[in-house]
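A single protein chain has been removed from this complex, and every other one stays in its place.
Going by the order they are written in, the chains are A and B; count residues from 1 in each one.
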Amino acid sequence: MSAPAIPVPAAVEARAPGEVRRGGWIIRITVAVIVVLWLVPTLGVLITSFRPEDLVVSSGWWTALAHPFRAAEWTLENYSAALDAAGFGNAFMNSLAVAIPSTVIPITIAAFAAYAFSWMDFRGRYVMFVAVVGLLVVPLQMALIPILRLYADGATLFGLRIFPDLELNGTFLGVWLAHTGFGLPLATYLLRNYIGSLPSSIIESAKIDGADHFTIFWRLIIPLSVPALAAFAIFQFLWVWNDLLVAYVFLGGSRQNQVLTMALRNLLGGRGEDWQVLTAAAFISMSLPLVVFFSLQRYFVRGLTAGAVKG
Amino acid sequence: MTTSTNPGQSGPGVLAEPPPAAGRAVGVFLLRLLSALAIPVVAFAVLWATFDYLRDENANRAIVVVVALVVGVGGVFFLYWGMNRVVAYLPERLREGVRPYIFVGPALVILSVFLVYPVINTILISFKDAQSQSYVGLENFRFVFTDHDMLVSIRNTAGWIIIVPLFSVTIGLAFATLADRLRRGEAVAKSLIFLPMAISFAGASITWRLIYSFRPPGFGSNIGLLNGIMIGSGQDPIAWLQQQPWNNFLLMVIMIWMQTGFAMVVLSAAIKAIPLEIIEAARIDGASEMQVFRKIIVPSILPTVVVVTTYMVINALKVFDIVFIMGNAESDGTVVIAERMIDWFFVGLNYGRGAAIAVVLFVAIVPVMIWNIRQFREQELTR
Partner (left out) sequence: MRRFRLVVLPAVLLFVAAACAGDGDDGGGGDGGLENTGNVNVLSSGDPGEAEAYNAIIDDLINSQTDYVAEIEASGEAEQQFQIRAQAGTLDVYLLPQPGTVAQLARSGNLSSLEDMGFDIAELEALFGEYFVSLGEVDGQHYGLPTNINLKSMVWYPKDDFDAAGYEVPATWDEMLALSDQIVADGGTPWCVGIESEAATGWPATDWIEDIMLRTAGLEVYTQWYKHEIPFNDPAVLTAAQTFGDVMFHEGYVLGGPENIPALAFGEAPLPLFDDPPGCWLHRQASFIPAFFPKGVKDGVDYDWFPLPPIDQEGTLFAGELAVVGTGGNRPEVKDFLDRFMGEEVQCAFGGEPASSRISPNINVGADCYVNEILADSAAVLTEALANGTGGFDASDLMPAAVGTGSFWTGMVDYMRDGPNSIKGILDEIEASWPTE
C-alpha cells in the first residue's frame, strides 16, 4: 500500500529535523485513564476470586481494598475448588484439542481465499466476497440444528444422496469443521483487507520474475501477512477457547468430551450465585488465551511491509 | 494409527500439448481431468482414514491434537498444493481461469455447507408454521412488524448498531494511535485493553453483575460497584438494570468494554503497516500530530476502519447473550432482535417466527454490504 501523496502544510512550528515526537505526558495520562477505566471491572472479578464466600455475598469487593492486609479477607479456596472440578485435566485437554486445529485450519483456508479475492481476477469475485462477508450476520444458533442433522444423517435431495452420512456428531472432526465454517467469514474479511492493502508493486515485480500465483502466495504473501495472521489467530483461538455452545452441540457434554468452559460452567450447578468460584474459574480459563495473546502480539511490529517495499 | 502418507504422483502420463482434433481434444481433456482429480480424491481418502481414527472417542487427546495439526493443517495445505498441480495439467488458456477457483474453492464449499445451507433452511422455515408442519405464507413476517415487543426490539437494536460501533471504533482507534506513540509499556497497555476479550462470556456477565448489582433494603449490603458509589455519596441504591430505557445503554457499555480490544488490535496492526518514513517525513516538514493523524494515518487505514466498523455493526446486530442473561428482557424493555429470535425459537417453540426474525437480520445487513462493495471498488482503483 503506497500512501497517497499528501500535501503537507507549511511548517507550523520549528522543530529540529529528524526528531521523532514520541509519547508526551498528555498521551501517557490519557492512555493511563483509559486503561484504568477498562481495568476496573476486571479488577472487581480478580479481587472477588480471592475472597471467601461469606465476604463476597455480604460486602462489595472494593471494601477489600480498604483492608488489604487482613488475612481473613483473602483465600485460595476458590481456585482450588475450581481446579478440583471433576475432570478438569481432561476438560483442559479437550479444549486444547478443539481450539488449536479450529484456529489453524480456518486461517489456512481463509488465507488462500483472501489472496484470491485480493489479487486474482475472476468472474464474480466482488459478489462472492461480499456474500462471504454477508454470512457474518448468520446467527450461530440458526445453523446448529441443520448442521447437526447433516452430521448425524447426511442429506438427500429427491432421493439422491448429496451429503454422505458421516456420523460426525460427537467427534472432534465435527467441531473443527463447524468452527472453521463459523470462523471463515471473519477470517476471510480480515485477511483480505490486509492482503489487499499490500503494495501492488511487490506482486507485480514477482510476476515479472516469473512466479505463479501459488509461489507468490506461499513465498511472499504469507510472510508479509504475519501480523494479520497473528491477529486473527488470537481472535479465533480466544473465541473457540471461550466457546461453550458449539462444543456442546457438536462434541457433546459427556464427562469424556467436556471442554473446559463446560466443566467450569457445571461448577456453578443450577444456582448461578457462587460468584467467588465462578470468578476464579473465569481467571483460570483466561490464563491460556492471555499467554497466547502475549506470545503472538510481538508480531504486531512496525515495518514488516516497509522492508518489503525496499527489498 | 495412520499418519499422513504421500499418495505419490498418480497423475496421468501427460502430453505437453493437446492433440489437434477438436472432438478427441474434448475427450482426452475430460479423461485427463478425471484422472488428475485422482490426486485430491486419494488425498481425501487418506485424510478420511486418519479422521476416522480421530473420531474414536477414546483416543488420547494429546495425540489427537498432534495428528489433527499434522493431518489437518498439512492435509489442507496439501489439498491446495495437489489442486494446484492439477491445474498445471490444464491447457494454457484455462489454467489461470481455473486457478482462482482452486484458491477459493474449499472456502466456498465449507461456507456453503455451514452457513449457506442453514440460511436457506431458515428462510424456508420462516414461511412455515410454528412446528414447521405447513406453509403459512407471510404470516410470520406480519407478526415481526406488528408485535409490540418486536417493535421495541427493532428500536433497541437500532440503538445498539449505532452506539456500540461508534464508541468501540473511536476509542479503539484513539487508543491504538496513542499507544503507538508510547516509548515504553505499549504492549502492556494494549494487553490490558484487550483483556476483556479474553474473558469468557460467563466471566463477563459476572463482572458486570458485580457492577450493576442491586439489593432491596433489608437483603444485605449492596455489592455492586455503582450502588456502592451511590451509597458512599449518600444516595439510595438503584435497580440499575430495571431503569428503562437507560438499562439499554448500560448493556451497551458491556459490549463496548468487550469489543474495543478487537478494534484496537486490528487498527493497531493497520497503523503499524504505514511506513515510518512517510510519517517522519511529514513531521519533519512541520506537520502537527493532529494533521499527521487526519491527513496521513486515517486515509491510509480507512479500509481497515471500514472492516472493523462493519464487523462491529454486525456484532451489534447479532447481540443476544448480554441481553438474555441480564434479567427478563421483555419486562425490562431491553429486547433486541436476535434475543427475540432465540426466545421464539427455543423458548416459545415457534420455529416459524424465530426464523422470520432471523430473515429480518439477514436483510438488515444489506445496506452495510453495499457500503462495503463501494469501499472495495474505491480501494482497488487507487491501488
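Quick note on the criterion: a residue touches a chain if its C-beta (ideal position, glycine included) is under 8 Å from a C-beta of that chain, and two chains touch if they have at least 3 such contacts.
As the structure is a computational prediction, the values presented were derived from the model and not from experiment.
Peer 1: Among A:24, A:89 or A:164, choose the residue that contacts the chain missing from this document, as touch is defined above.
Peer 2: A:164
Peer 1: Counting contacts across the full complex, list the positions on subunit B that touch the omitted chain.
Peer 2: Missing-chain contacts on subunit B: residues 33-34, 37, 40-41, 44-45, 48, 52, 94, 97-98, 101, 105, 109, 130-133, 214-220, 239, 241-242, 324-331, 343, 345-351.
Peer 1: What residue numbers in subunit A mark contact with the hidden partner chain?
Peer 2: Residue positions of subunit A that touch the missing chain: 86, 123, 144-145, 148-149, 151-154, 161-167, 169, 244-245, 248-249, 252-255, 262, 265-273.
As a working rule, only the chains that are shown with their structure count from here on.
Peer 1: Where the centres are mean C-alpha positions, what is the separation of subunit A from subunit B, in Å?
Peer 2: Comparing mean C-alpha positions, subunit B is 10 Å from subunit A.
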